[in-house]
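Below is one structure, written out as structure tokens; comments come after it.
Left out: one protein chain. Kept in place: all the others.
Chain naming follows the written order as A, B and C, and within any one chain the residues start at number 1.
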């Protein structure tokens, strides 16, 4: 195990990442050192880099919250993992045991301790994971393909799972926004729901075509037609039973609110910063909630789906030297699928 | 069975009810004629009388949607009920079988067919109930005490039941608004939740005193303290796990939104016409919904609670001749508990 | 509407059905007369005919509990159905409103009132349905294909639905017995579960081949291998998360008990009369229950699945004159799929 490693660090806000030589942390107790096989580049990193989401605890800081790789070294209390084991890293870390930790919902406990956001992340050759309990065996998946599943694949999965108890054969599921997460959303809607009609809504014909390829039964271009009217028409006036909004703008949130049928479930995932006026005139008992990342159990289910060929993202491999260009491309919508650092 | 009966009818909007002699309907098929023992005067009748909720199908019209009494006569297909049987009348009628009817949620199917709103109601000596399936045996309760349970007692019950799966010993339940429905809400919170801390919020010290008498552990006068801050302080910063807003004004809805803890359930029942901006910044997975009346099964549970001494409303008996005065009193907040017509 | 009609009636136990001319009942109130388009021949009829299930209320009696056809005439209180409408008939009738009726689980209320078992059924030209609330619009399905869905298609659907809350991607679902109901079971497991591994168990290689054709991932011939050991081996020692036993013999029930993983759900549907010793040594919190027919809402979901091409049974049309031969064939396992009377 080397003493130092390369890491792509944010040294100042609104500046490119710098490749710096930093110390390799040593795993003690339950901790595990993971050699990064892939670390996904995520849109929310852009918000962190530009201080729009002012959460980084200090600078220089190593971001990277979508990680997978191989166990490099283990602390003396680690059980069940040995050097060389390929693993995915669950990232919703916390240090404060509370009810949500006890229930396996640790990602809801302390956002300031998440990997790559509150603690050093995977844009480096090695990542220190505080406990082996955050690791999942890959069992046949490659680290580079597993990395983006830990967030881009996991977040829409949790959102879709929230719909399942309210769906039934013949009911209608709507995916609003068919970007990176929404494409997973369409695939999950197809794979997880019981013979529902899956409808995808977007403003981009190319994305709607992808949605159809991924299994959407119907698509609506919301620039060309009122999606609320279209959904009402498709459902005999009832509205949809399950809706996930992967955009989160004023418009899409208002549409989701209005197209929800009786006792429908509506989940908002997108972070475009929108809102809508929630009133009581609409007494149809539809339910509205948000969804935040996912659990270890849910990540294990996402990996199982990937092994069955559901939820295979298109991967673009990136070297340290290419990261700033890749973030530039990401900011301008020029990345197909997911860019993943392969150190 | 007499040919005609007295009924208190709305003859013109914004006019007092008139006591008129009308035909007694004859029950056929599955229908049952019920001799009214009590028909509750409800605040929403005021909205109907003043055309603020423009739902009455024609005039003159007999309102009255909280009904109980005795079976007077039965159609030839009626099973299990005989003249003289004391019964409560479920009021969320519909004529259109659909998924919600099949699931026992008929009150969600067709609001235009509800008793006393879309079809003639109980402000009369007799009420025609279209099927014996809408009747529940009273089994020891008096019709005059059962009548207000069918709406004023049922609506808050359904709202509180929506909270139950998310509560646990030591969690906090908040009742906003301790009027007629909110007082049931406090009692149900006390009786149904598993050793939760029950907090009542109102602007009226007298109502807060009643809330404490009914079992609230804590009360907050929202004129004197910020209820959001108080709830956060009581819960170590977490927020409440269950909230029912029986007011539904902009202020209370916004407060409910802000005091909701992680994965909390918030139910809006009050119809004051408010709204709040639902955004995605608050990613704590709290869930927001509305609640509308209740089911037959839920009404049977309310009657069971009443038999056990939970949910006993204070009743003020009213004769036909006193109804207009009673509605006047109701409009000005001068009714303690519930006014019930006893024809 | 004719005064008399042909009906295939049981006149004496252990005798062939007789085709007799009987009166056509007249629908009154909420009742509907349905012209039979198809009435499925069911194995349980054999038990009734041989007095093994001694439930027929009188003789001569018209059996037939899987019915679909067209509305012929309606009582004066019927809403939303008119002569000529193609309909499926829900069969779990009851006359006693109770909690299960209120909850839309009427089939659990009074087995002695089920159509074709406690009240005259569909082995006739016309069937009197006591209320239009038991009818579902066919919306594109043919009566002859819809008829067997009302029991043979519905019963396994309800059983499979009981598993769903406990399944997750990568978990294992076991169908024991791939006869008529089990074949629906395999199809539902394939269509409804979220990327689970579907395993079918039978003693007949031909049926296991059908199971694979219908989507089973794995099959086990329990004559050739110990299915408990095989399931344990497939699941890393854990056992299956969902099991439906469509046989219900001592052996299969014991196997289901032993192959159940932690917190698994096991549903017994088959009526072979078996049992197994349920002990407390196995403290893995697996849950065991039975499943009985299905609800109106579930039947509507089965019809939705049939419209999407899931759950299409192989139909063998039978005329009145061929019914006794068809029952003979049914008794000897010579019917492929479902035999349906087309009067």
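Note that in this section a residue touches a chain if its C-beta (ideal position, glycine included) is under 8 Å from a C-beta of that chain, and two chains touch if they have at least 3 such contacts.
Remember, it's a predicted structure, so these values are computed and weren't measured experimentally.
Contact with the chain that does not appear here is found for just one residue of A:50, A:96 or A:319, A:96. For the chain missing from the display, the contacting residue among C:26, C:287 or C:325 is C:287, taking the whole complex into account. In the complete complex, the hidden chain is touched by one of A:86, A:116, A:130 or A:248, namely A:130.
Checked against the full complex, the one of C:19, C:55, C:203 or C:271 touching the unshown chain is C:271.
Touching residues on chain B toward the chain that is not drawn are 164-165, 168-170, 191-192, 194-195, 297, 300-302, 304-305, 307-308, 310.
Residues of chain A in contact with the chain left out of this view: 28-31, 75-77, 79-80, 95-97, 99, 101-104, 130-133, 135, 295-297, 300.
Against the chain not displayed here, chain C makes contact via residues 100, 105, 108, 248, 253, 257, 262-263, 268-292.
Here is the rule we go by: only the chains that are shown with their structure count from here on.
Under the touch definition stated at the top, chain B and chain C share these contacting partners: A. Taking each chain's centre as the average of its CA atoms, chain A and chain C sit 42 Å apart.
Rounded to a whole number, the gap between the C-alpha centres of chain A and chain B is 43 angstrom. Within chain C, residues 297, 300 each touch two or more of the remaining chains.
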